[in-house]
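A selection of the complex's chains, in situ.
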Amino acid sequence: MFFASDNSGSVPQQVLESLARANEGYAMGYGGDALSQQVTDKIRTLFEAPEAAVHLVPTGTAANVLSLACLCPPYATVFCSPVAHIHEDECNAPEFFTGGAKLTLVGDADRMSPEALRAAIENEETRGVHGPKRGPVSITQVTERGNVYSMDELRALTAVARDYGLPVHLDGARFSNAAVKLGVTPAEMSWKIGVDICVFGGTKNGLMGVEAVVIFDADKAAEFEYRRKRGALLFSKHRYLAAQMDAYLTDNLWHDLASRANARCDQALQGLKGAGVTVLNDTHANMIFFEMPRAAHRAVQEAGAVYHLWGSPEGPDNEAVMGRLVFDWSLEPEAVSAFVAAVRAAV
Amino acid sequence: MFFASDNSGSVPQQVLESLARANEGYAMGYGGDALSQQVTDKIRTLFEAPEAAVHLVPTGTAANVLSLACLCPPYATVFCSPVAHIHEDECNAPEFFTGGAKLTLVGDADRMSPEALRAAIENEETRGVHGPKRGPVSITQVTERGNVYSMDELRALTAVARDYGLPVHLDGARFSNAAVKLGVTPAEMSWKIGVDICVFGGTKNGLMGVEAVVIFDADKAAEFEYRRKRGALLFSKHRYLAAQMDAYLTDNLWHDLASRANARCDQALQGLKGAGVTVLNDTHANMIFFEMPRAAHRAVQEAGAVYHLWGSPEGPDNEAVMGRLVFDWSLEPEAVSAFVAAVRAAV
């Protein structure tokens, strides 16, 4: 009954096997090996973008902040959700890698609305050089509160960015979960709707630590490479990043893993219906945000469920507390069933 | 006959097995898992430093520049060799992570002499705030030109740093090779002679991509953690870094791997005696820098040897060219023998 994070589960056997296969003989470093090149080609094919630059990095933060650094000069501002990972969970890494750019928080909701985005953009560059220049729009799909933007919602946001000539970054740490949920292809959820740099996440979906940054604007490709190196993020033994990603791309493993995670989420949603739990997010991929009485929370935890709680476990029994369930690929259906049963017993 | 780099060989079977063992069930992220804690303890034991802070990072550049950022304010300068990796091979990463500190190049030799170090330090802070403040001394052991500082040489350098109250960083990407060569313990080659932050390298000695940063000054420990996170260098699935390092620390694997690499280097040195090749570095761990006539170089390469050449393969036959041989743990004795034979045939 482990729902604390999708960075806590094991990796599938295919990844270990791919690492073992890649561990043969000598290979040129820093991405100069054959496997790294093959992976680049496979991602270009997957994204239907034969000219795209593709770079692998070991963390999601790295993927995001190197992308933003290519899109945002230090005297500009990034438009993002107030709960975006880049704002709340990267310890000023975007500010660091951009050389001191600002983040402008759009609206007060998890999902940015096109209206709020337009208002936030309009509010900048009204004071000449006194405020920052307008910079990129950063969209998180799946959002940090577990929602999936619809394709129409995404198109509405990128349309606003386009109105102002601003580039678009997609934080796709859970790209696969969203694509599965929406039933769209990687190309459809990226360059076809106006995304300039897309993070195709692997770590939260079953890899040890690899994200692919797919850059559709070839002008940014060389800059990205310099920034990755000076960011201490270029692997010398690059084949071990490539090997993980190669497994991910083989037989649509990325799609399969995300489908499994999303299925566990659906199972839980079904199970929780009528169980006295309020589900807070309205669309779902592999996360559920919920409220239930604190006493029930305590009982569920005592039954062995592990998940993240917003706020304190101590306090009045009847007060509602907010929790987050994250479903990863490796979760067993039995664990979900047990959790549902525990909730039903507790509420 | 692959001598191009120690970042090109495979990793030992123990590392793959350790990854597989660590890949069981759920584990808390970001270093909160049990294995990560065990590895910290093992490194403290190895370094005889029960209070040391220990942090794992995925690249050697990361280990160096996060360390320097903790030791060097942005208005100071780092004292290092003119061929130091931090100066020549990290694409301004030290300048980036320190927020714009400078590197002051000490003397004109691979190995810094205490006299040159003293002169370089004396030359700074003579102009008040017009020049940078004196910052840390960075020592590379094994050096970038394949030399191993003796313990006396190291002590002489750290004594100069101490005279000026400057902290000492040890770039130990090849720490193990040096320790094996000198027959000293990790403690003897670090805090016992005045090193404040030591990089205990794993990547060049058989791991996929893990370095341990050992911080003997506990005041810097918290700062390091914030800097690692905002540097996009904190692994969420930290257990896979820990697993590699755990294998490295088990049954003295680190020592065994370095011994193998050094032995291949010794084998080559013996074989090249009297072969018409000038060896340029005077002490050795796992690298040989050499000169031989260009024609011989071409012949050896045609025989299948792969190594790094300084300068061009094109030019007068008799002109001496400089090459670098790097011996990694996975190299077979037969490859060395074949190389020696090829050289003898060519010169």
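First chain written, first letter: the chains are A and B, and each begins at residue 1.
In this text, a residue touches a chain if its C-beta (ideal position, glycine included) is under 8 Å from a C-beta of that chain, and two chains touch if they have at least 3 such contacts.
Bear in mind the structure is a predicted one, so any value in this text is a computation, not a measurement.
**Student:** What is the total copy count for the complex if 2 chains are drawn?
**Tutor:** Copies in the complete complex: 4.
Definition applied: only the chains that are shown with their structure count from here on.
**Student:** Working from the CA atoms, figure out how many degrees chain A turns to land on chain B, in steps of 5.
**Tutor:** Here the rotation carrying chain A onto chain B measures out at 180 degrees.
**Student:** What is the distance in Å between the mean C-alpha positions of chain A and chain B?
**Tutor:** 34
**Student:** Inside the complex, what are the residues of chain A that reach chain B?
**Tutor:** Its residues touching chain B are 2, 4-5, 7-11, 16, 19-20, 23-30, 57-62, 65-66, 90-93, 96-97, 203-204, 208-209, 226, 229-237, 240, 306.
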